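These notes concern the structure reproduced below.
For this depiction, one protein chain was excluded, whereas all remaining protein chains were kept in their positions.
Our next item is subunit A:
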Amino acid sequence: MESNNDEALDIIVTNVVATFRTRCHLNLRKIALEGINVIYKPEVGKVLMKLRKPTITASIWSSGKIICTGATSEEEAKLGARRLARCLQKLGFKVRFSAFRVVNVLAVCSMPFAVHLIDFTKNNRPIASYEPELHPAATYRIKNLKATVQVFSTGSLTVTGHGTNTYP
């Protein structure tokens, strides 16, 4: 296992999940009829709306709760959410953009060396756990940050955790 401390590692945020509320009831059929890039799922009771810029997929429920996924930064998620709220406003709903909250942030990183998962888990018990039959990565939970790191044998890491939540 070579570890070169001089190399900089690129940590790339690949997904940000955020939620917000519109404080009004939304007619899903109307959104499905008048919106472009929408998929109506009546069996689940939601509408999926995809925005182009930023690339965001939003799940819209009739209660007015909306979940946005696919952004690559928290600012982008907020911009996408606002765009979506404006879109719904234009469709005729009395939308008030509120309770915006970043729920989850996913980042990936790649180490230039392989990791022997069994030894890694043995050295980091009980914080790390690894079940090869269930999942190919070892899960490392950082309690105080409420983050989970998944370590793969190829040296790739995925980090999942809460956002900074600095929005009013």
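Here are some notes:
In the analysis below, contacts are C-beta pairs under 8 Å (C-beta built on N, C-alpha and C of every residue); 3 or more make two chains touch, one makes a residue touch a chain; residues count from 1.
The criterion applied here is as follows: contacts and distances are computed from a predicted model.
UniProt lists the omitted chain of the complex under the protein name "Transcription factor IIIB 50 kDa subunit" (options: "Proteasome subunit beta", "Erythropoietin", "McKusick-Kaufman syndrome" or "Transcription factor IIIB 50 kDa subunit").
The residue touching the chain not shown here, chosen from A:His25, A:Arg86 or A:Lys146, is A:Arg86. Listed residues A:Ser73, A:Asn104 or A:Thr148: the one in touch with the omitted chain is A:Ser73. On the side of subunit A, touch with the chain left out of the figure occurs at residues 2, 7-8, 10, 12-14, 33-37, 49, 51-54, 72-79, 82-83, 86-87, 90-91, 110, 112-118, 121-122, 125-126, 129-134, 136-137, 152-155, 167.
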